[in-house]
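Note that one protein chain is taken out, while the other chains of the complex remain in position.
For clarity, chains are labelled A and B in written order, and residue numbers in each chain start from 1.
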Amino acid sequence: MKQTEVTMVRVYLHEARAHMEELLEYLHDDSKVRGVTVFRGITGFGSSGEIHSSKLIDMSLDLPLVVEFFDAPERVEEIIRELNTKIKLRHVVYWPAKINL
Amino acid sequence: MKQTEVTMVRVYLHEARAHMEELLEYLHDDSKVRGVTVFRGITGFGSSGEIHSSKLIDMSLDLPLVVEFFDAPERVEEIIRELNTKIKLRHVVYWPAKINL
Partner (left out) sequence: MKQTEVTMVRVYLHEARAHMEELLEYLHDDSKVRGVTVFRGITGFGSSGEIHSSKLIDMSLDLPLVVEFFDAPERVEEIIRELNTKIKLRHVVYWPAKINL
């Protein structure tokens, strides 16, 4: 069992914005990244100012999506750089992890 | 593209307990943390003793929730300390990550 370094990435989006299809097509067709999974949150909010109501129920009109993927650190670096140019994603969080191959 | 250190946090809750609204209100109104997302799991179980039946289907009556957020390390430390005092959360997992600003 050999350990391999990867970078885990979570990209935070919102259903109301049209970025997801574009992002998935890029990851699938162009970057050919492995291990992409999309999760839908049940509620959420972004940086201050985005939610003006204190009623939590109002957040559900624009459900958060997370696109998660991992790949070799140097590939992920390149993908993130590319994504920032193409899609202008604001919330891309990443950290080092390992997989066994 | 400038890298910024953040701490990722995942707080594990259960629908049957009333902590989620309280936690979200704290994160939204008081701590003004950025990037909060809530996910509902389809099944799960806690530390040993919580599930007495071996039937996996029984777990679905109390679905797990994960409240995920990230912010600057020093802010997250303060938030976690505050959460432990206010809400007595038992499962708060956190790790260092990066975002590009």
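We take it that contacts are C-beta pairs under 8 Å (C-beta built on N, C-alpha and C of every residue); 3 or more make two chains touch, one makes a residue touch a chain.
Just so you know, these numbers come straight off a predicted model, no measurement behind them.
Among the residues A:V38, A:A72 or A:I87, only A:V38 touches the chain that is left out of the figure. Where subunit A meets the missing chain, the touching residues are 1, 6, 8, 21, 24-25, 28-29, 32, 34-40, 65, 70, 95-100.
Touching the omitted chain from subunit B are residues 12, 39, 41-48, 51, 54, 56, 64, 66, 80-81, 84, 91-95.
Just so it is clear, only the chains that are shown with their structure count from here on.
Rotation relating subunit A to subunit B, from a C-alpha superposition: 120°, rounded in steps of 5. Subunit B has its Cα centroid 18 Å from the Cα centroid of subunit A.
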